[in-house]
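A single protein chain has been omitted; all remaining protein chains appear in their positions.
When the chains are written out, they are named A, B and C in that same order, and each has its own residue count from 1.
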Amino acid sequence: MIKIGVVGGTGYTGVELLRLLAQHAQVELIAITSRGEAGMPVSQMFPSLRGRVDIPFTDPAKSPLTDCDLVFFATPNGIAMGQAQALLDAGVRVIDLAADFRLKDIAVWEKWYGMSHVSPALVAEAVYGLPEVNRAQIRNARLVANPGCYPTATQLGLLPLVESGCVDIGHLIADTKSGVSGAGRKAEVGSLFAEAADNFKAYGVPGHRHLPEISERLGIAAGKPVGLTFVPHLTPLIRGIHATLYARITRDEDFQRLFEQRYADEPFVDVLPPGAHPETRSVRAANICRIAIHRPQGGDTLVVLSVIDNLVKGASGQAVQNMNIMMGLDEKQGLDQIPVLP
Amino acid sequence: MIKIGVVGGTGYTGVELLRLLAQHAQVELIAITSRGEAGMPVSQMFPSLRGRVDIPFTDPAKSPLTDCDLVFFATPNGIAMGQAQALLDAGVRVIDLAADFRLKDIAVWEKWYGMSHVSPALVAEAVYGLPEVNRAQIRNARLVANPGCYPTATQLGLLPLVESGCVDIGHLIADTKSGVSGAGRKAEVGSLFAEAADNFKAYGVPGHRHLPEISERLGIAAGKPVGLTFVPHLTPLIRGIHATLYARITRDEDFQRLFEQRYADEPFVDVLPPGAHPETRSVRAANICRIAIHRPQGGDTLVVLSVIDNLVKGASGQAVQNMNIMMGLDEKQGLDQIPVLP
Amino acid sequence: MIKIGVVGGTGYTGVELLRLLAQHAQVELIAITSRGEAGMPVSQMFPSLRGRVDIPFTDPAKSPLTDCDLVFFATPNGIAMGQAQALLDAGVRVIDLAADFRLKDIAVWEKWYGMSHVSPALVAEAVYGLPEVNRAQIRNARLVANPGCYPTATQLGLLPLVESGCVDIGHLIADTKSGVSGAGRKAEVGSLFAEAADNFKAYGVPGHRHLPEISERLGIAAGKPVGLTFVPHLTPLIRGIHATLYARITRDEDFQRLFEQRYADEPFVDVLPPGAHPETRSVRAANICRIAIHRPQGGDTLVVLSVIDNLVKGASGQAVQNMNIMMGLDEKQGLDQIPVLP
Partner (left out) sequence: MIKIGVVGGTGYTGVELLRLLAQHAQVELIAITSRGEAGMPVSQMFPSLRGRVDIPFTDPAKSPLTDCDLVFFATPNGIAMGQAQALLDAGVRVIDLAADFRLKDIAVWEKWYGMSHVSPALVAEAVYGLPEVNRAQIRNARLVANPGCYPTATQLGLLPLVESGCVDIGHLIADTKSGVSGAGRKAEVGSLFAEAADNFKAYGVPGHRHLPEISERLGIAAGKPVGLTFVPHLTPLIRGIHATLYARITRDEDFQRLFEQRYADEPFVDVLPPGAHPETRSVRAANICRIAIHRPQGGDTLVVLSVIDNLVKGASGQAVQNMNIMMGLDEKQGLDQIPVLP
């Protein structure tokens, strides 16, 4: 059994990671840390885990993290960058679900995240954990930066276009919508039920942290800088991201076939038949991205629809997928849950 | 008192019209028709109206519609076009909340609505009831075509740009999101709570009936054809439309000022300060459109955010606004409800 | 115009009070205080009030509260008891929307609210502001304790039974369900959308603060102590309370008629016809309580269904109703909003 630790298990990506790991046949969870909740049984905070996760939260300082084969950081931004090196030095591999190692450009990172980066060397080493792009490097990585939720849905929807160079990459548009769990299990007025239910709004239009992440990765895929207008919205879902992506066609293609070929061997990307409209609930609680391609009225604007569960393919499921790749397991191990519909 | 009739009062635009008319000081509701529910007190179907609307639904054939000063059609598409002429002949003015008279191009209408139009002459006569564009003509109109919900939010968000010619009108994008009441009070599986709650999806991407309506009207505003990509989405709201509009800038402007000047005298359009993100709940149950203008990262793509309540400014409230204009009343009469938040 | 002040206008009862007062023809809002938000325009925090409430929040110490005819406290528990006396001394009448003056038994109050009461004399003076019971005393009161939300729905549903003595008052059961706005606009994990949506739970079964309030008032109505089992639940509504009340019949009656007669002259209590099931949305955003009475299978257990909007008849609407009574205005003034349905 592979020994696993989780740093910071009290948020939504934490509890989702526990749900997935507890159903994974080849791992053993040996530590879940929480400074604030040390001593409390995990299943007391999350009764959904009663009988399935039997250990308590432990203080990070007293937790056997260096005995683990792999440690997940399900912490706020800025934590993993201070703690990863020690674990790596102890031979533990690390997957960070936060943003600490997602951007290669440290100056850009520091500007958007408002802090100084304390581990620039690890930024250079870290592999961006989007398996559909970096599977080979993930396999051998010591440190994986798990992608953001919007970036996962957006990149998977745009990659075939950007890689093949058939659209104007200077003017991409990503109109994205997220459920409220994307804001985390933090007590904030804007995430209250009475604020977010029966309400829809855009936010962060002047700039959102996922913009530089998407731009950098798409730029790498294209081999040159891309221009992206990124508009996130908050919608009254618990889980789910829907990305509606617009690109101006510069070279005609069989776009449906382009996507089908690009993802033919991908176990967690499902290209829907022509004319389809993926629903977020069709991926609820499962590690899958479903995509549909439209060319309305045969014009020169392509519309790509891409949906994921932000807590699964957009966070914890993708982290388990990366773990499977790193540990040489079947990539689908522990990730075969069927979406919950209705 | 102005005598009012409502044809088809059992849907959501119908009950919303009744809510507004019952609070209007200068009208008297003398008939609400429903073939299926004739005889049933209106307040039995809609207990929210107990003590406020005391008449029953009546059979259309037996209803005193020709005694009215003005009749609203809150009926499915295709009804008003068969009945409006007789009312007009009797001196009754008519507002159709459905789509029968919205498109001037009858061939286009017949293609999108899948039926033959039986009153082409009235199409020519009808005035498109967007007061922010056609106030003067509405005043004298016998027949007003009340705009669709998406078209209202989209046009109000794009009109200043299209009229001033400062953006590429060949490649406009309207990414729009609607609450489920927009689908009407019809028993359809797709509108069930267990289908539409905790779910988000695009629909009608290959083509939606509001596309030709918006295109035709924006084309009239621009003086030449516009190109529009229109992608509607269903979001788990009861009420509310959020239009996120994208336009490529072709001539620099003070866009904030452009919008503020365009709508300076409009009682029901509120241009928010720079940097704002309008929420649908900020207009819930009220006849108002709130708009914000963004130019992310100072690039060449303009983003306009426009919200309305689809049942009020997107339907029944706008119909009452048109009625006020037609009848020479204060345009704001009966429309001073403050949005319900939270 | 009556001069009104609001202490603590940043919560849900505060913004609801502003919505109602701004539509009231005979009052003038001269101060809204907030220590934390002093200087911010009210309509910046609550864009729904743009163009309708034009004053900023002000520091309590610098606010002209003593110039008011009446001041509402929309503050957390424990604030009004420290400030009311000074206002009363200045001739200002006071309505407290919190719990400071709701219980006559100070020892009980201190036990449930976990603090010492600093104004016992005012507790004795304060009138419990349920107009359906205390209208005459409210009229002349200097200080009114506005009832809690659960207590309003529960008392209105049980009063005719308790007053007439036809049920076993030693074993009343109130199974009550509240929307999430009842928890206030406070940043708490349990009230997050991702916690409270698509979820239903009981809470406070061992004891809830509204239990002693209901018990004390029903005991006064009965002339002897009552026994009450009170189980509140949290349900994914923004607004609304549904009380399902059970009482064992001890003397046969025409219960429908009993309720109709008890509330015959009440403008804000609506007894539905036999067989009805009131929905919370039938009172959404309006100051009304709707009640239905059932005797399933003709047995000896009576079931009363009672619904209110917790922010209106359960808080701010009732407060305005009390203000109207205190000020000698038409009791319905400013409270004629029709419920918003759907």
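The rule we apply is simple: a contact is a pair of C-beta atoms (placed from the backbone, for glycine too) under 8 Å apart; a residue touches a chain by one contact, two chains touch by 3 or more.
Computed from a prediction, not measured in an experiment: that's the story for all the values here.
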Option from C:His171, C:Lys186, C:Lys224 or C:Arg257 whose C-beta touches the chain left out: C:His171
Contact partner of the left-out chain, one of C:Ser191, C:Thr235 or C:Gln337: C:Thr235
Residues of subunit B (touch criterion as defined above) contacting the omitted chain: 12, 179-181, 183, 185-189, 191-198, 236, 238
Hidden partner chain, residues of subunit A it touches: 12, 15, 19, 22-23, 46-52, 181, 185, 197-198, 238-239, 270, 272, 276, 278-279, 281-286, 290, 311, 336-342
Residues of subunit C in contact with the chain not shown: 171, 173, 175, 177, 179, 194-195, 198-203, 205-207, 227, 229-231, 233, 235-240, 242, 244, 246, 248, 275, 277-281, 284, 294, 296-297, 299-301, 303, 305, 307, 342
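Note that in this section only the chains that are shown with their structure count from here on.
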Euclidean distance of C-alpha centroids - subunit B vs subunit C, Å: 36
Junction residues of subunit B, two or more chains touched: 198, 238-239, 278-279, 281, 284, 342
